[in-house]
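First, the structure itself, so that you have it in front of you.
The complex is shown incomplete by one protein chain, all other protein chains being positioned as in the whole.
Now for subunit A:
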Amino acid sequence: MAKLTPTPSQTVGPFFALGLTWLDTVDLAAGAAAGERIVITGRVLDADGAPIPDAMLEVWQADAHGRYAHAEDTQDKPKDKVFAGFGRIATNKDGVFRFTTIKPGAVPGPGNSLQAPHIVVALFMRGMLRHLYTRIYFSDEAGANDADPVLALIEEARRATLVATRADGAAEYRWDIAMRGDAETVFFDC
């Protein structure tokens, strides 16, 4: 069959809340999902370090067992029937986003490898013509992170931009997105 060129992407523009807010999901853990409830919060910052108030994150992750709610995840693992794994979170006027979820389990990587627990992120905003992909890893998974096949693709000095920092004594992680500068977040071509 002939291969078709995909329809080009365009920016979500400044008014995306009008069409997209109905599907906002800031508590992915609602219901009886198994696993540790965690909060992830941070800011989205532009090239000058100024907060971006009109950005939106979409997140996608496995359940606590490391299984995705998707037909192509055929792993022989228990499956959390309540946990859907999708979130849509807009930034507020200060560029801050915040969501509650379940800490994901480890999922398989290429070949026989295992990926450290992570959340896949798609980032949208006014001024961005095509969404960007990045990932959130967890600071309290240092051993798994060291063995992660995706983090291994990144120069060592930049890996920390994908690792959310767990607060002392609370199940809350801090993870900022910087579009540029010394702490520029790693984005993926995938």
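Simple rule for what comes next: contacts are C-beta pairs under 8 Å (C-beta built on N, C-alpha and C of every residue); 3 or more make two chains touch, one makes a residue touch a chain; residues count from 1.
Just so it is clear, contacts and distances are computed from a predicted model.
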**Fill in**
The chain missing from this complex carries, among "Na+/H+ antiporter subunit G", "Protocatechuate 3,4-dioxygenase subunit beta", "Fe-S cluster assembly protein SufB" or "Peptide/nickel transport system permease protein", the UniProt name "Protocatechuate 3,4-dioxygenase subunit beta"
**Asked** Touching the left-out chain: which of A:Val26, A:Val96 or A:Val186?
**Response** A:Val186
**Request:** Mind listing the subunit A residues that contact the chain we can't see here?
**Result:** 1-20, 22-23, 46-48, 50, 52, 54, 58, 60-62, 68-73, 75, 84-86, 107-111, 113, 115, 118, 120, 122, 124-133, 135, 149-150, 153-154, 179-181, 184-190
